[in-house]
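Questions regarding the structure given below will be posed in turn.
The complex appears here minus one protein chain, its other protein chains still in place.
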Amino acid sequence: MLSEFTPDQTVDDRRRPTYYDLPLLKAPHWEWNVVTYLFLGGIMGGLGLIQLLADGRKESERTLKRDARITAFALAAANPAILITHLGRPERFLNMMRIVKFKSPMSLGVWGLVLYSGAAGANMVRELALEGVLPRWLRFIAPGFLTPMQALLGAFTAGYTGVLLSATANPFWGSGKRHIPTASVASGLASACALSSLLCAIEGNTEPLHKLERLEMAAGATELLALVDFRRASGEYGKPFFEGARGKKLRDTTMIAGTLVPMALNLLGSIIKLPKPVDAVRVAVASILTLTGGYVLRESLIEAGKDSARDPRAAFRQPT
Amino acid sequence: MATGFFTDTTLCIGCKACEVACKQWNELPSDGFSFTGNSYDNTSELSGTTWRHVAFIEQTTATEDGVENRWLMSSDVCKHCTNAGCLEACPTGAIIRNEFDSVFIQPDICNGCGYCVVSCPFGVVDLIAKFDPDGSHYNVASLMEERREERQTALQNNGGVAGKCTLCYDRQTLGFTPACAKACPTESIQFGDVEELRERARKRAVTLAGRGVDAQLYGVDDVGGGVGPLNAFFLLTDRPEAYNLPAAPVLPSTRQPAGYTAAALTALGLAVAGWMIFRNA
Partner (left out) sequence: MPGLGTSFGRGGATVWVPDLVNADCILIEGSNFAEAHPVAYRFVMKAKERGATIIHVDPRFTRTSATADIYAPIRSGTDIAFLGGVINYVLTNDRYFKEYVSAYTNASNIVGEQFKDTEDLDGLFSGYDPEGRSYDTDTWAYEKDERGHVKRDPTFQHERCVLNVLRRHYARYTPEMVERVCGTPQALFLKIAKLLADNSGREKTTAFAYAVGWTQHTAGVQFIRTAAILQLLLGNIGRPGGGIMALRGHADIQGATDIPTLYDLLPGYLPMPSALRKEATLESYLSVNSKPTGWWANTPKYVVSLLKAYYGEHATAANDYCFDYLPQLIGDHSMLPTTFAMKDGTVKGYFVIGQNPGASGQNAELVKAAMERLDWVVNIDSYDNETVSFWRREGADPGKIATEVFFLPAATVLEKEGTMTQTSRLLQWHDKAVEPAGDSKSDAWYFNWFARRLKALYADSTDPKDRPIQHMTWDYDHDDPHERAKDEPSVLKVLQEINGFRTADGEQVASFAELKDDGSTACGGWIYSGVCPDKHTNRARNRDASGPYTALNWGFAWPANRRTLYNRASADPQGKPWSERKRYVWWDDEKREWTGVDVPDFVKTKAPDTPADPDGKGMDAHSGADPFIMMLDGRGALFVASGLKDAPMPAHYEPLQSVVENQLYAQQSNPALGEYRRRDNPYNAPIDERYPYVLTTYRITEQSGIMTRYVPWLAELQPAAFCEIDPELAVEKRIKSGDWVTISTAVGEMEARALVSGRMTPLRIGSKGGRRRVHQIGIPYNFGDMVGLARGDSVGNLIAISLDPNVSIHESKTLTCDIRLGRRKTHHRDDIDMAVPSEERDPMGQPEGNWAGAHHGHGYQHMQGDDAGASTP
């Protein structure tokens, strides 16, 4: 850790604000796997709401519900695997389930994930049983209350990924103790809508699209508002996130390309009736942009957290 | 009995015996050999494998007749916080509070998730990175062949485990003083019953103030932010920041209610919005 520091007698050392500009805090050791874990956690959460909202009595929404449940379970199953790539060895994941600790978002989150997988799994089995892919009697595996349950657990899964970050000693993350969870939930839902829309477009199930798009717009708007207010509220602490190359990437990818552009495309879709194939492209583009924006949001949060940890000035006086 | 450290930096001579004693007792590898140019501090920080770290703060102030120098030295360590961010955050329960009231990581339970790392407001705990396979960071001479392998497997653990001061739990159970305190030649590191040490620290600050020293206690009483008093506290002669200590640490879990509330409200709001969208259409 070679510093450029050279003592200068014209400066009073006693006023020197830091210790050779060395970091006070430790940066997270989190790479793509944790980014993905958080990203998928958000989508799962959003899918929980979608599977609840989709009306099982309408054919088009039934498909939506089914797709949501299957993807939700797929993601819930993928996430531990991704976490394991981070932990190193599969059995290490089991350690997470030694205890339940309410003070630890990570612990609660893992339990949330596990319960969510359970609910999503049961609900998925039910769907597959209804479809006839699995024996029909298996549809009784998921009693009705599991549907709102999955939604509730989903809200938690999406929310905790934000609390996981904001309830740490990291000054930037800490400065977003309200904003990061809000943005996580909203972005998770937007991404879930985008993923569902994408699947609808692929399957040609266009009917629920406009509902999904409107929900995505609401979620996107919430995310955007949360981010804009975050910038104001975080002040100095937010610099590694909102400024410089990373800030630009966040603005361009998450806020503009990942939120505003899909919103515009969605708006476009509800105003002008485009020919089917063109509309499918529109949906696909909007969805991919939203998903990319969601990923970049998580990535930027983690990376900005690393920078923030390296800045002792931010760490000396933590945001409360 | 709650035990802890009172580190009186006015007595520190910067010999780093504490750093070395800790590494030796705990069989920790070196963190690499890089010259920093920052005073005599070449280890720079506490890490997963450096559990005591001596800071060197050079202060040169111009005066009428030349310059006046201060060279502050201080041995940093895990604070064994009353409300420990690391402990609260640990999802596996690897971090516990033991019978000496110290915050202790059980290495066999830790799964290397790294959540404690970002939850310590003092930047203490860190993951022990992958074991350096050629072993050159090890004091090869000091480790018996068998022990070396054992350590190697313990540390290797793909992705590592979290490491920090154990307050020499193993030594304490044997009735020994922690290695760092034992090695300190000037009693800058004082080990003992925390309550007694707190008393001693307060008295010492008064004595020093009487001698015109700007003595500040750090962690004897509540450091604020929900962290509470520390079991390893310090007597400093400058602002905490000068020593790379946070002036206003915050216990991470205090942010949880706001976070969960915000998430819940957002989810609720969007759910209502979704309900309206899906119903009205």
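Letters A and B mark the chains in the order given here, with residues in each chain numbered from 1 onward.
Throughout what follows, contacts are C-beta pairs under 8 Å (C-beta built on N, C-alpha and C of every residue); 3 or more make two chains touch, one makes a residue touch a chain.
Owing to the predicted nature of the structure, the values given are computational and were not obtained by experimental measurement.
Only one of the listed residues, B:Glu58, B:Asp101 or B:Asp193, touches the absent chain: B:Glu58. When the full complex is taken into account, the listed residue touching the unshown chain is B:Lys16, out of B:Lys16, B:Lys164 or B:Arg198. For chain B, the residues in touch with the chain missing from this view are 11, 13-17, 19-20, 23-24, 29-40, 42-43, 58-60, 65-67, 69-73, 136-139, 141-142, 185-187.
In this text, only the chains that are shown with their structure count from here on.
In whole angstrom, the spacing between the mean C-alpha positions of chain A and chain B is 32.
In the complex of the two chains, the chain A residues touching chain B come out as 1-3, 5, 7, 9-10, 12-14, 16-20, 22-26, 28-30, 45, 49-50, 52-55, 61, 86-89, 92-93, 95-96, 98-99, 101, 103-107, 109-110, 151, 155-156, 158-160, 162-164, 166-170, 173-174, 177-182, 184-186, 189, 210-211, 214-215, 218-219, 222, 226, 305, 309, 312, 315-320. Residues 34-39, 41, 44-45, 55, 57-62, 67, 70, 85, 88-94, 109-115, 117-127, 157-160, 225, 238, 240-250, 252-256, 258-271, 273-275, 277-278, 281 of chain B touch chain A in their complex.
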